[in-house]
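Shown below is the structure under consideration.
What you see is part of a larger complex, with each chain still in position.
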Amino acid sequence: MCGIAGVWNVDDSYNILHDILLGLQHRGQESTGIVIEGFKFLKMQGLVSQVLTKENYINGRSGIGHVRYSTFGENSEIQPLMGLTSKGKFAIAHNGNIPDAKIRMKSLVEKGAVFNTTIDSEVFLHYISLAPYSDPKLSIQWSLSRIPGAYSIVILTDSMLIAARDSYGFRPLFYGKFKGGFVVSSEDSALTALGAKEITEIVPGEMVIFSDMGLDKVKFATTKMRFCAFEYIYFSRPDSNFYYGNVHKARFKMGGILYRESQMTGDIVIPILDSGFSGALGFSLASKIPIELGLMRNRYLGRSFIMPENREEIIKRKLIPIPQVVKNKEVIVIDDSIVRGTTMKQIVKMLRESGAKKVKVGIHSPPVIGPCPYGIDTSRKNELIANQKEIEEIIKEINADELYYLSIDGLKEAIGGDKLCLGCLNLNYPI
Amino acid sequence: MCGIAGVWNVDDSYNILHDILLGLQHRGQESTGIVIEGFKFLKMQGLVSQVLTKENYINGRSGIGHVRYSTFGENSEIQPLMGLTSKGKFAIAHNGNIPDAKIRMKSLVEKGAVFNTTIDSEVFLHYISLAPYSDPKLSIQWSLSRIPGAYSIVILTDSMLIAARDSYGFRPLFYGKFKGGFVVSSEDSALTALGAKEITEIVPGEMVIFSDMGLDKVKFATTKMRFCAFEYIYFSRPDSNFYYGNVHKARFKMGGILYRESQMTGDIVIPILDSGFSGALGFSLASKIPIELGLMRNRYLGRSFIMPENREEIIKRKLIPIPQVVKNKEVIVIDDSIVRGTTMKQIVKMLRESGAKKVKVGIHSPPVIGPCPYGIDTSRKNELIANQKEIEEIIKEINADELYYLSIDGLKEAIGGDKLCLGCLNLNYPI
C-alpha cells in the first residue's frame, strides 16, 4: 500500500510533491520520501506534514516522491531508492509488489550483484544496469518489459522523468500538465486538487517519458488490463476516478446492489465511518431505510503512546456508539469489507451493549478469501476470516444476526466492467 | 474553549486523566496540562497523545487536567495553575471565562497581590488566600460565591478534589464513580467511555467535594440555570448528554425543524463533515431529500508547516468536493453555524466550480450576532457576519442561491427547553 508522485520541469517541486503526497496520504502513513533534481533526498518515518517541512526544503525543478504504509524501522528502507549504474544515476519509487522479486534478487546476487536494501525496486536498478543498451531510456524499457508486474513506477534520471504501469495495470497512475511542466500521481484526485490540466491515466504496459523534449510515450508490453478491484472497494479516495469511473459512485452503487441482492430489513442504516459511508448512502437510498449516526468516529486519536495494544480497545476508542440512536433498533451496519473479522466483532458487541435489538451486517464487497501478492497488505491467508470460515460460521464468530456480502457479479456491475483483478475474491490471480 | 478532568482516589490517575482528556480533545487541541497528587505536574503545548506519553508518566491516585484551544506560546500559561496560599497548596483548572477577571485582578494587585500569569483562574487562588476562613473548603466556597461566572472548575488540594459549576451553569461538568474512587469530566461521554458508573451532572451553584470521607455536596449560590446553547449546536461531542438530553438527537431535531421552517427544495443534501452531519441527517429524513457525499473530508491534514496561511486554501484542502456527485444538481448544504462566513463562502465557490446548478445553505442554528463572554472564542463582534449584515447581504457575500437559519424558537424546541444562555444569538447576556 503506497502512493507515488512525480514532478518535471516546474519551479518549487518540493512543495508540489508535498501537495500531491498529502493528497495520497491515505495510501500510506508510515514513511515519506522524496528525491529532488540532483539526487538530493529526504527520507523519514512520519506523515507528509512531519517530513516535508519548511526546515527540510530542497530546491529543484523535478523530483519523485513516495508514501508508504509500513517500513521496517529504518530510513534506508524508505523509497525512493537511488543507485549509480553503468547508465548513470537513477532514483526509483514504486507502488505494488513484484511477486517474484526474491527469486530475481537471488539470481542477480548469484551473478555478483550487491543488494543494499530489501525493497523490490532495487531489482529495477540492477536490471537497468545490466540491460544490453548504453541508453538509459532503452535500458529502462528493457527492464520494465522483463518484469510482468505488479507495479506503477516513477523513475528520475538527470535528464528525464519516467512514469510507467505494468501490463496488467494493477495499480493506478496518472499524469497531467501543470505550470508548463508535468506532474504524476497514483490517483487523479491529488492532481485535480493541485489544479493540473489534461489529467490522463497511463495505459498499462506503457511508459511515459518527460524530458526537455516534452512528453513521449513508449509501449513496452501488451496491455492486459486487470485493475485492482480493491482500489474501488476500499483503498482509493472517494473523489478519485479510474478507467471505469468515479470511486464514490462505484461504492454508492455497491451499496445499492447489496440491498437489491440481500433485501435486508431494519430500522436504521449505520455506516462505518469513513470507509463504509459511500456504500451506506447507496444502501439507504435503495432500501429507503434512513441512515443514522449510530457510531461516531474519534478524530483526535492519533498515535497515543498509552494506547492499549489490544485491537478491541483501539476500535472502542476510534468508533463510539451513540446509545440514544441505537437503543431498541434493528440496525444495519454497512462497511466496505471484512478482513480478519476482529473489528466487526467488536462493533457488533458495542452496538448490542448500546441496546440494539438486532445487529445486521452488510458488506458491499464479496468475501476476501485470498491474500494480495500485488501490493495490498491485507493479511496472511489463515488470518482471512472468509478463507477459514463459511458465512454461517462468520455470523456466529462476529455475533451478528445477519450477514450479507455483495456478489462478484454485483461488484462488477457496480464498477461497470470486468477487466479487474479479483484474485483476493476468487483466487484467479493474473500472474 | 477548554475541557477539564479530575480523578480522586483511583490507582494510575495519570492514565485515567489521559483517557478523559482524550475524550475531551475536541474541546481544545493546543495545550495539555495535568497536576497529580503531591502537586507534580506536566504542562506542554500539544495534543493529549503527545503530552501524556509513557515517558512522562507521573504516579499518583488523584489529579486534575486541562485541554485548551489556544495558548499564548508559553508553558507557564497552561492550566492547571498552582499556588501556595495561606490555606495550603491548590491546583486549579477551569473551563469558561470570568468576564470581569481583569477588574478583579487590578483590585487584588492594588492590595499588594502579585499575579504570575494572565489566566483567569489565578483570581480564584488569590480569593482563596484572602478568604476570611482558615479552612480550605470554606475558603473555596467563599471564593466561588463571590464570582458569578462563567466557570466549571476542578480544584485539587492535598486532601480533596473539588468540582464546581457557577450558578448559571454555562459550561457542563459531570462526575461518576470509578474503581472505588471518583472521576470528573466536562462531558459525560468521556466518563461513559471510561466505564464510570452513576454519572451525574453537577448542579449549577453547587460544589462537589471528594475526599477520604467520600462525596459531599455544598450549595454556594442559587441555581439560575443558563446552559450554553452552543454546546448543543456545535461544541460538544454528539454522544454527550446534558440536562435536556443527547447532543446528536438535538442536532438531528434542529435539522428536521430547519426543514419544517424553511421548506427548502433540492436534489441532494450535503453535510459539512463532521459538524453538520447530525443536522443533515435530520433535515434529510424530514425533507425526503437524499443525503450525499458532495464534500469529503481530508483526515490526514494535520499541521502541515507548508500549509498555506490563507484560510481559503486551508478549507480547500480540508473539504474536497466530488464533482460526479454535485454536477448539475441543486444542492442543499447543511452546517451547524456560520461565524465569519469565510468557510461557507469557499464551500459555495467549490461546489459551483464542481458543477452544482444551485447551492442552497441551511444552518441548523440562529444567526450569531454577538460575541461570547463566557468562554467560547467565536470572534470579535465586527467579525461576525450576521452582526454586520442582513440575510440578503450574507447570501450575496457567500454567493449562495438561498440561505436559511433555524429560528430561536426552533432551537429551543429542538433542545427541549429554554433555560439556556442565548447571549450570542439574542444579545440577552445573563451576567
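Chains: A and B, in written order; residue numbering restarts at 1 for each.
One rule holds in what follows: a residue touches a chain if its C-beta (ideal position, glycine included) is under 8 Å from a C-beta of that chain, and two chains touch if they have at least 3 such contacts.
Remember, it's a predicted structure, so these values are computed and weren't measured experimentally.
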Copy count of the single sequence across the entire complex, 2 present: 4
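Methods note: only the chains that are shown with their structure count from here on.
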For chain A placed onto chain B, the superposition rotation in degrees, Cα atoms, nearest 5: 180
Distance between chain centroids, defined by C-alpha means - chain A, chain B (Å): 37
Touching residues on chain A, where the partner in the complex is chain B: 15, 18, 22-23, 25-26, 29, 47-50, 52-55, 189, 193, 237-239, 241, 245-246, 248-249, 252, 274, 277-278, 281, 284-285, 290-293, 296-307, 316-317, 320-325
